[in-house]
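The block underneath contains the structure these notes are about, expressed in structure tokens.
Complex shown without one protein chain; remaining protein chains in place.
Residue numbering begins at 1 within each chain, and the chains themselves are lettered A and B in the order written.
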Amino acid sequence: MKVWRNFVDLGAGLWTTLRQIGRISTVSYPEEPLNLPPRWRGRPTLTRDPDGDERCVACQLCSAVCPTRCIELQAGERADTRRYPLTFRINFSRCIYCGLCEEACPTLAIQLLDEFAFSKEHHADFIYEKDALLIDGTGKHPHYNFYRHSGVALGDKDKGQGINEKAPVNVRSNLP
Amino acid sequence: MRLFLMALGMLLTTMILLGVAGFLVFAERRVLAFLQNRLGPNRLGPLGVGQALADALKLMSKESFVPDFADPVLYRAAPVLVAFSALVSFAVVPLDQHFSWAGNWNIGLLFILAMSSLNAYGVFLGGWASGNKFSLLGAVRAVAQLVSYELPMGLALLGVVLLSGSLSLNGIVVAQNLPFIVLQPLGFVIFMIAGVAETHRLPFDLPEAESELVAGFNTEYGGMRFGYFFLGEYLGMTLIAVLTALLYLGGWHGPWLPGWIWLLLKTGAVIFVFFWLRATLPRPRYDQLMGLGWKVLLPLALFNIMATALAAALWRLA
């Protein structure tokens, strides 16, 4: 009786594997396009805001949070007092695509987009400079512009005039 | 002239067999992939057939070295012995009634069994000569397994021999008006299980169980020496499949198509079953394997012989 059960179980197992024929769950990648999820962490890029300016304000947070120390940048300031990176350098032979830089970035400038398979012959070729990192688009956040939200005075806007921004509190008085 | 033609024919047969073995490696990877929701190697050539060639070229172009701690003579001899014994067994396999090297040889079946025990030697010496404890354990397992399963296999074959009254493969196939699987279902099952164990293929691949013994008896082997072991394994599998087709599935008997095509079709089906089992079943523990061989298959095979003999005697009386 037990032997009979064994045979039935064996048959069930064989049938289970046989049923799998024709159900291909792999993707032949270079020929078939990949369907990457929206939060895919590919290569970090620098994006621009909707007005076409650089989003990066060279705050060094990404460089500080990077566990492999692969981000290096120098800050500069424009004539309208807006800060920007003079140089921005990522060493992709050390990058582990952890996405911490993206999380740390207050202006949503650095974003991990969908480029993931890139190879070079020399390690030196993996060091990307700013002109290679900076793209022309807005990345994952098409409408966000840090300076329109933040409480800094900048050219055409004063403190308290940003989006969703309340008027500045008078810290000299505690009247409502 | 005749000798030269014979030598040429033998060379050709060997080449074809080696080609078949190489192709089977590819076919196994492909079939396994399909059974596991994958595609398998599909890059080289139509449907990826070129992969077999690429694998062979890779193995041949690798350095063939002998480790310092190995026994050099036996280390070199073992893989050759494995491939040789598997290849020589095919001499007695008929492709059709009048198409074989020694299909009519009156000890054909015994010859195959003898060669399979030589095959065990190749595996054993390879594992021993490697001078590695994993290889040695694999070799010990291989020999114990081969000895334990050769017995039920031989006894299961005796049922066929009893029914057909011949030890030559030709004679056995000619005697099958009805495929012997109908008359010997128990013998067929025993033969298949013992065949899987004999070729140490996947449910019973304990001699080279990679999760326990690195790669078992061929841990220290590389390059074409490893390739010989590989070829030996796949040739052994082909041999067991051909034997199953010849002894139990009616050989070249079949309607419409020419005989050799029937034989190849049946062989292919059995080989597919081998792949299928590999995709389905996990590896048993070693004591379970031995227990199955000695405590289940051997008594069953003995029972099978007795029942067959009794039935044959009654049939003759009636």
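Definition applied: a contact is a pair of C-beta atoms (placed from the backbone, for glycine too) under 8 Å apart; a residue touches a chain by one contact, two chains touch by 3 or more.
We adopt the following convention: contacts and distances are computed from a predicted model.
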item: Options "NADH-quinone oxidoreductase subunit J", "Dihydroorotate dehydrogenase", "Glycosyl transferase" or "Cytochrome bc1 complex cytochrome b subunit": UniProt name of the undisplayed chain; value: "NADH-quinone oxidoreductase subunit J"
item: Chains in view that touch the one left out, judged over the entire complex; value: B
item: Hidden partner chain, touching residue among B:I107, B:V182, B:L257 or B:A313; value: B:I107
item: From B:M60, B:V147 or B:V182, residue that would touch the chain that is not displayed; value: B:V147
item: From B:G50, B:G131 or B:G254, residue that would touch the chain that is not displayed; value: B:G131
item: Sole contact to the chain not displayed, among B:L24, B:L59, B:L167 or B:A279; value: B:L167
item: Touching residues on subunit B - with respect to the absent chain; value: 69, 71, 74, 105-107, 110-111, 113-115, 117-118, 120-121, 124-125, 128, 131, 136, 140, 143-144, 147, 150, 154, 167, 287, 294-295, 298
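What we mean here is this: only the chains that are shown with their structure count from here on.
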item: Chain centre separation (subunit A, subunit B; CA means) in Å; value: 55
item: Interfacial residue positions of subunit A with respect to subunit B in the complex; value: 10, 13-14, 16-18, 20-26, 28
item: Residues of subunit B defined as touching subunit A within the complex; value: 34-39, 42, 276-277, 279-281
